[in-house]
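For this depiction, one protein chain was excluded, whereas all remaining protein chains were kept in their positions.
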Amino acid sequence: MAETAAHSAAPLDPLEPRHLVAPHHDDKSLNETLLDHVWRKPGKGWFMLLGVAMSALGLLVIGVSYTLFKGIGAWGNNQPNSWGFGIINFVWWVGIGHAGTLISAILLLFQQKWRTSINRFAEAMTLFAVVCAGIFPLLHTGRPWFAFWLFPYPSTLGAWPQFRSPLVWDVFAISTYLTVSALFWFVGLIPDLAALRDSSKSLIQRRIYGLFALGWRGSGRHWHNYKIAYLLLAGLSTPLVVSVHTIVSFDFAVSQLPGWHATIFPPYFVAGAVFSGFAMVITLIVPARKYLKLRDVITDRHLENMNKVILATGLIVSYGYLMEHFIAWYSGSEYEIWTFYVNRARGPYAGVYWLMITCNVITPNIFWFKKARTSIPIMWVASIVVNIGMWCERFIIIVTSLSQDFLPSSWDVFTPTWVDWSIYIGTMGLFGTLFLLFLKFVPAVAVAEVKELQLELKHAAVHGADGVEASAAGTLTHGVH
Amino acid sequence: MPPLKPKLDGAPMKDTPTSFALPVVSDAAAAPAQDVVGEALDHASSRSVADEGAYGKTYWRSLEEKLGTAEYLEVTKPEFPEGADLPPTGVARREFMQLLGASMALAGATACSTRPVDERLVPFTRTPPELTPGNPLHYASGMTFGGSTSGLLITAREGRPIKVEGNPQHPVNQGAASQFEQSFLMSLYDPQRARVLRNGKSPKAVRTFGEEMAIISDRATQENGGARIRFLTEPNTSPVLAHLRERIQERLPQARFHTYASVSQDPASEATRALFGQPASAMYDLSKADIILSLDADFLESRPANLGNARAFARRRDPAEGKLNRLYMCEPRLSVTGGMADHRLRVKSQEVLSIASAVAARIGGNLAEVAAAGARKAPLSSEFQKWVDVVASDLRENAGRCVVIAGERQPAAVHALAAALNAELGAVGNTVRYVPATVTETTDASALRSLVDELMAGQVDTLVITAWNPVYRTPVDLGLEKALSAENPHRSKLTVIYTSLFEDETSQHADWFVPAAHEMEAWGDGRAEDGTVSIIQPLTQPIFNGVPASELLAYFLHEPFRTSYQILRDFWRGRAEVADFDTAWETWVSMGIVPEASAQSLTEGPNVQAARAVVDAYTPAATGELEVNFVPSYAVFDGQFANITWLQELADPISKIVWDNAAYISPATAKRLGLEAGDVAVLTYRDRTLEVPVWPLPGTTDDVVVLPLGYGRQGLHEVVARDVGFNANLVRTAKAPWFEGGATLTKTKKTHKFALTQSHWRMEGRPLAMDMSVADFHEHTGEGAKLYRVRGELPNVLPDFEYDGYKWAMAIDLARCTGCSACVIACQAENNIPVVGKEQVLRGREMHWLRLDRYFSGDEMGDVEMVVQPVMCVHCEKAPCEYVCPVNATVHSDEGLNDMVYNRCVGTRYCANNCPYKVRRFNYLHYTADKSPTEKMLMNPDVTVRARGVMEKCTYCVQRIERVRIDARVQKRPIYEKELQSACQQTCPTEAISFGTLSDPNAQVTKDHNDERSYMLLHELGTRPRTAHMVRLRNPNPALVPPKPAEAHEGGH
Amino acid sequence: MATETKVLDSWVLAEFATPEALVDATQKMREKGYTGMDTYSPYPLHGGSEALGLPPSRVPFIALGGALTGLTVALSMQTFMNTIDYPLNVGGRPLLSLPAWVPITFELAVLMAAFGIFFGLLGLSRLPQPYHRVFESDEFRSASTHGYWLSVPPTETAKSEDIMDQLKSLGATHVTVVTGENE
Partner (left out) sequence: MAYVRSPFVTFQNHPVEQPIEFDHRHHAGDEQIDCRYCHTSVEDAPSAGIPSTTICMSCHAQVWNQSPYLTAVREAYYTDQPIPWVRVHNLPDFVYFNHSIHVAKGVGCATCHGRVDEMGALEQYAPLTMQWCLDCHRDPKPFLRPQEFITSMTWQPPEDPQEAAALADTLAEQYDVHSRTSCTTCHR
């Protein structure tokens, strides 16, 4: 693999797209570069990581089995902390799952060319994060074997779900989100699966990838429908992604608990989700692009842009914290004031609170500096810090609000058990396992889109800067009326 | 064809009189594998020849074999579901395989039907005439404890008692029952109860035992008139047992009876003996008392008259019932009564005499001499002078309408002073009358001294112990255990016969152990303190082969065998002077009360001058260092209820500690000694040491350490009670059974984890348990005032649902509630609420639907005020829990009940989060699993037994509502107010809870809701509770109220 | 695919070096009156649809249909279940709590629309289709990676050889004939 010259070139314009793909590639070399890791035998590192992930997955199996065997009593939940790690982890994973669709859909709609190289990656992350998240609502019920009662179906009981409950909204939101994200991901994958099918070396590979490629042959008629379908899915996903975390925030905002009952929750949760989602993309993509040798297509420019998003959403999250505290003071409600100024800041979980403030309010501000935005080690560490901070945020919202509410007689602390931890770590294992399999078996970058982008960039090189704008607007959206 | 003979759990049917039914276990669950003795009995009875009456030879051999095994001696069954917080290393291989199996089973479980394939209907062969399967029956009965017999009303379903209430016709109970009476039912079904009558380790038949006793008594009659026979009994209140005892004495004139009670009334008896010439009990009429001075008397909780006292006292706390009374209290620790006091003085126990003397001195008159005598023994500390002056003048101003009450822990001198004060203040005949005491013999530890000496000297051949567990509960310096153990050189000549419900500390020293019949298994009778005689009627046959006390004593008469029923009935037939005994008997049994004239008041007034002699005879207790105080536990009393899980998990009304006792000290003392809550300290007192975990408790007098009795049990089979807490009897002495100075506490490095049901004790300035003085209340009633927030008009955007029929509602009067916790147990018994164990309470998962929130106000380092607020589901009309339930498992009924449908619940627990009152309880583990067949019999069949993973909460006893409603509708009439009571309301000694329909303007609950004191908890949230709370009013003496600015009303932050 | 329905048909396949050449050639061929042509490329061609003369896609209409179905189903389902069939007093809230119905209505509309798009795409593209005659050519495998192909079905007037010649003249780098079963 040739060293790319792109790094040495001075950036001219923030959205100047030249740096998004190293210029020396053509379709064929892109093909080889981007599909190579599927055909290559995985290295020792991959197996080692898979081993780690699978061990963590084992923890999940143990934790889940133990929970089913003993009951929710295996967790640290109690009265008044009826929700604990289960819901914290749920919200955390759902939040992480937001960046993928956001990158894919919103950036597509806003015609941000730089998304192309990372959207596949981010979508996969979304999908797996939502799978991890989906475990929790089911598992955290006292009787998961009756969880199907949350779905509206004509039962012999003659009873129905209760549609005023945010938990039913959640069921619909999360399942819709999972389904639509999966469809979006799969639709995007179809041309690449066909490419895999056609570049496969053995009959078995060809058959398997052929099965998933559904007989895609890149026909003009296919592309004709495909372009609009993909764009529409993106268009649908955009409000969906906003709605999902809005509904997740309703789980709290609809209640009347001090610390939960706040109108700022939907925007603040969506921003928090994007914040943590982008941080997770950074966390994953930095090593991945190194090991998959994808620096030509996932360039520093991509990373820097993502860091800008992290900075922006981090500031929105900080504003959310500020407003929560302001409204608590402004309301004059002693319950609210207690929750925000006594319990959170000085209560039994003050340590977690200040960790959250450090991670989420202070850390993103380093991205005001270009040096930090472009330094791989700094951004990688910062992204991990942000994800820790966002987990702490969910912990603070859920546990501190529950632990001390209206009647002081009921106040009690929450202490997680080993089962809580093993399930949490276990979902990371599940996520890691799925992600490693993804990296191995499907292209980590949307090959067809990169090729298209490559073509456009060439055109741009020929026609000059004006042409860039024109053709940039044309990618995939071209031909749509 | 299924087998025709189902397995029945219980005694042979032939012996069953048709008047009461056998417990029938229809699910025929096998006894738990650990039930070695039960198994052996089953095995034996199946092999034995029928004619031999199930006492064949194989029986003994097999049983003996089994008894010799380690499993029998060491009870292995865990009482609770295993804690979920095992470390990962705790997952043994076997458990892991189970887990694996469970997950696979779950994976494979699809579309399984819930229908049990072969459920059996087992009808009666001959249905008893009074019994209709499915309908409850109520029997009047009684329970003897603490030297008095309560009148009870016991509900039975299909022949098994499931609920205990107070007998409404009983003059003391008046329908109320305390936590002890109610939980006593649980011990009936306790699978750990003793089942085997044994001699040494050899099981014996009752007949063999009877013959043996007959031989002993025959020989004694001939040889020495029983000079070497001793009986050790409980304080006797039973006419029939007294009669049996008289007859034994006739036959064995030289035999001697000793009596022991942990909480003895001896000081009072000693004082009254001097003042009245005979032992007398003071019967207070608190309904007439405007001013009450309590000298360390916890009269709202301490046995035996507490239920009646509490009711009369509480009525005078409600302004609707007239002028408020005023309670002055001086005591060393914050008691339930102290929590109700208007003015509470923190004193050491030994300072109470000085208070009494100083008050007497202030009252003057005839009391001058005795007061001076008292002051010589205990000079008054100058800091109490003002309090004493105010109290004395208040008493004097209200002469004739005041009363002075002395506590059972106080010496005779204080009782004498109290009686003298009552006489001087004109209380006698008005607010207090003295009646001859029911128990006349001495019952304290010093009375056992001679018995122990005789035992050690080898002067006793036969010791019959029917008193509960004297080895455990007698003071350590008495040496009873030593006298019964091999350390006694004459032990081999001594035969110890002991009867008890459990194999306990004393049974380990018994040669003959006789499993006792529970009071609900045998006929008996007993007197209440005021002399009312109750007939104690059994509700079942003995479940574990217990022997009734009267039958046991009758063996010493060597007469033809009579059952306890025959003994009782014969006795009353001989005694009653009625024409038609049979009819009278039926009436007594059904009413539960023998209408004998209750005790007449003593007409001779107290001899005030005699009080002086009593005071002079008083030897002041040692002073200095810390004063150690022993008190009976509010949960397990002196330990005899320690194996009852309901009581172990009943939070102490003051400290809210469960499953433990603690050495309570004041926060200031804790600070001085450098002790923190949960620190383990070494208590050194009179050359003895004991490791005790300490708990600083506001309201405790400084330099006082309070040690509750009843814990640290080591009974062989009392698995629940074993090793819970520490045994304060190990430092208690016969000389100073209640208090004495000279103790020290030394901190150790160890700590102890206490499980509390409430860890935060301040209200943080929130308007929750409203508690104010009368003056403040009238200031705050106006609009915009403090009370407006909890009852003003609120905006509402939601539609109003019409409730056409009944509108169920409740009102709880904080002015009446003392925090006695009887309602908590009533609720637990009525609603099949599981006990979860200390581990789970530590995790914060207690299941009580009804909890008593206890808040302190004031300076926690100094004087505090306490207010108790019962909180259970308030059935909000705009219930926050309901709209967040995804499956409609909690919705409103058309009568305004907040219904909880367990079978629909999937357990998301969102409802619990959104409940601002935090009254919802979740079954985190399968708390009702692993119940033995007898424990299942305790369950109320009208209430679903909840499984793991479902939410539950107070239902307003909807099962009672529905049963009464159906009855009323079948009879085509409305529900009468009196026929429907919630369990907590029914048992409440102070009538603090009213329940009924708001659609009836004359119902008590409607009146309470419209009362000026009524308010809604967290009213501002707009939840519109159906339960109203009523402001507690205090009636402080203006002379003792500190000036306004200093009023730190809520304390804390 | 039963054997008796097997109709063998020969198509001409031509590979072009660049997407521009392919679009250009398609345009030209269409002007010459060839119909039923199709282009094959690893990514969508600029002007490809116009060159083939395709009408606007119907996917958006299917999506709209799905969304409207979801909306109606959700609203009527919630109203029926909570207001009409089993009206329960839930926390004193109105039986017809329309604001509370909104989230599910939205989600179901999105879900149905997404299904409409996905299945509309598959349906309009006649996918999944594991076999197609163009797969008979091994060289054609480059179509999904880096090749730009044009397929021209034979007509009654033009023989395969003519078409091949024409395509070569339009700059095809590689021309071949595939014979396979009809769709």
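Here the chain labels run A, B and C in written order, and each chain numbers its own residues starting at 1.
As a working rule, a residue touches a chain if its C-beta (ideal position, glycine included) is under 8 Å from a C-beta of that chain, and two chains touch if they have at least 3 such contacts.
Remember, it's a predicted structure, so these values are computed and weren't measured experimentally.
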| item | value |
| --- | --- |
| Option touching the unshown chain, where B:Q840, B:S893, B:T908 or B:T934 are the choices | B:S893 |
| Option touching the unshown chain, where A:L157, A:L211 or A:I362 are the choices | A:L157 |
| Absent-chain interface as seen on chain A, which is shown | 153-159 |
| Absent-chain interface as seen on chain B, which is shown | 1-6, 13-14, 111, 113-116, 118-127, 132-135, 891-895, 897, 899, 901-904, 942-945, 955, 958-959, 961-962, 966, 969-970, 972 |
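In the analysis below, only the chains that are shown with their structure count from here on.
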| item | value |
| --- | --- |
| Length of the line joining the C-alpha centres of chain B and chain C, rounded to whole Å | 79 |
| Inter-chain centre distance, chain A versus chain C - centres from mean C-alpha coordinates, in Å | 29 |
| Inter-centroid spacing, chain B versus chain A (mean Cα positions, whole Å) | 58 |
| For chain B, residues that touch 2 or more chains besides their own | 880, 883, 885, 888, 891 |
| Multi-chain contact sites of chain C, meaning residues that touch two or more partners | 86, 88, 90-91, 93 |
| Complex contacts: residues of chain B adjacent to chain A | 81, 84-88, 91, 96, 98-100, 102-103, 106, 109, 758-766, 768, 840, 843-846, 851, 853-855, 869, 871, 880, 883-888, 891, 904-910, 912-914, 916-918, 920-926, 947-951, 1018, 1021, 1053 |
| Chain A partner contacts - residues on chain C that touch it in the complex | 19, 26, 38-52, 54, 56-60, 63, 77-78, 81-82, 85-86, 88, 90-91, 93, 97, 100-101, 103-104, 106-108, 110-111, 113-115, 117-118, 120-122, 124-125, 127-132, 134-135, 140-146 |
| Footprint of chain C on chain A - complex, ascending | 26-28, 31, 35, 152, 158-164, 166, 168-169, 172-173, 175-176, 179-180, 183-184, 187, 191, 194-195, 197-199, 210-211, 214-229, 232-233, 236, 239-240, 243, 247, 250, 447-449, 451-452, 455, 474, 476, 478-479, 481 |
